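Now for subunit A:
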Amino acid sequence: MGTPTLGHYLVLSGLLFAIGLAGVIARRDLLIMYMCLEIMLNAANLSLVAFSRFTQQVRGEVFVFFVITVAAVEVAVGLALLVSLYRMKRTTKAEEITALKF
Partner candidate 1 sequence: MSPLTILLVVEASAIGLILLGAPARRVSLVAAGVNFLLSLWIYAQFPSGIGGWHFVENHSWIALGALPEIRYHVGVDGISLPLVLLTTLVTLAAIWVSPTQIKRAGEFYSYLLLLSLGALGAFVSLDLFFFYAFHEFALIPTFLLIGIWGTENRQFVSLQLTLYLGLGSLVLLAGIIALLGVLPAEARTFDIPRLTEYLRDNPISPRQQLVPFALLAAGFGTLVSLFPFHSWAPFGYASAPAPAAMLHAGVLKKFGLYGLLRIAIPLLPGGAEAWKPWILALLLGNVLFVGLTTIAQKELPAMLGFSSVMHMGYLFLGLMCWNALGVSGVVLLMVAHGLSAALLFAVAGEVRERAGEISFAELGGLARRMPFVAVAFLVGSFASVGVPGLANFPGELLIFFGAWKSQPLITAVVIWGIVISAVYQLRAVRSVFYGDLPQHLAETVDVEGSKRIPYALLMAALLILGIWPGTLLGVVGPGVKEFLSLY
Partner candidate 2 sequence: MAWLLLLAPLSSAFLVWVALRRHPRASQAVSITASLITFLTALGIALGRIEAPASLAWIDLPGLRVEIGMTLDALARLMLLMVTGVAFLIHVYSLGYMAEDPGRGRFFGELSLFLASMIGIIVATNFVMMYIFWELVGVSSYLLIGFWFEKNSAADAARKAFLANRVGDFGFLLGILTFWATCGTVAFHPEAARALAGNWLAPIVGLLLFCGCVGKSAQIPLHVWLPDAMEGPTPVSALIHAATMVAAGVYMLCRIFFVLELSPEALSVIAWTGGITALVAALIATQQNDIKRVLAYSTMSQLGYMVLAVGCSGTTAAMFHLTTHGFFKALLFMGAGSVLHALHHEQDIWRMGGVGRKMPLTFVTFGIGAAALSGIPGLAGFFSKEEILQVAARSQPVLFWMAAFTAALTAFYMTRITLVAFLGQPRTDVVRHAKESPLVMGLPLIVLAGLAIVAGYPFFGIVRYLGGQEAGENSLLVPAASLTAVILGLVAGAIGYGRASREPIAIPLFQRKFYFDEIYDWTVLKLQEESARLLSWIDQWIIGFVLVRGGAFVVSLGGEVLRLVQAGNLREYAFVFALGAGGLLFLLFGR
């Protein structure tokens, strides 16, 4: 089969992205949805690394670091929010938090 080409990586990252997206839509629990978001981000990282590998550009990897740090920041803040939400509503099910609607 030979070494995987750029196409394979891109396909893999596309798949990952789709899985993440499906997860956000399908799952009911906020935490799980949040994890799926991270999956999508990592899919993007994967394609970035693949591009920089195949185009001999170091810029892609540098960008990956940025993405990872920012994702970390977001996780910190997001989880803090989910925790306080849980403390208030005793649930993290998406269906329960629909006070704001229409």
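Simple rule for what comes next: a residue touches a chain if its C-beta (ideal position, glycine included) is under 8 Å from a C-beta of that chain, and two chains touch if they have at least 3 such contacts; residues count from 1.
A quick word on the picks: all candidates are chains of the complex that A comes from, given by their letters.
All of these numbers come straight from a predicted model, not from anything done at the bench.
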### Summary
The sole candidate from 1 or 2 in contact with subunit A in this complex is number 2
### Task
Please name which positions on subunit A make contact with candidate 2 in the complex.
21, 24-28, 30, 33, 94-95, 97-102
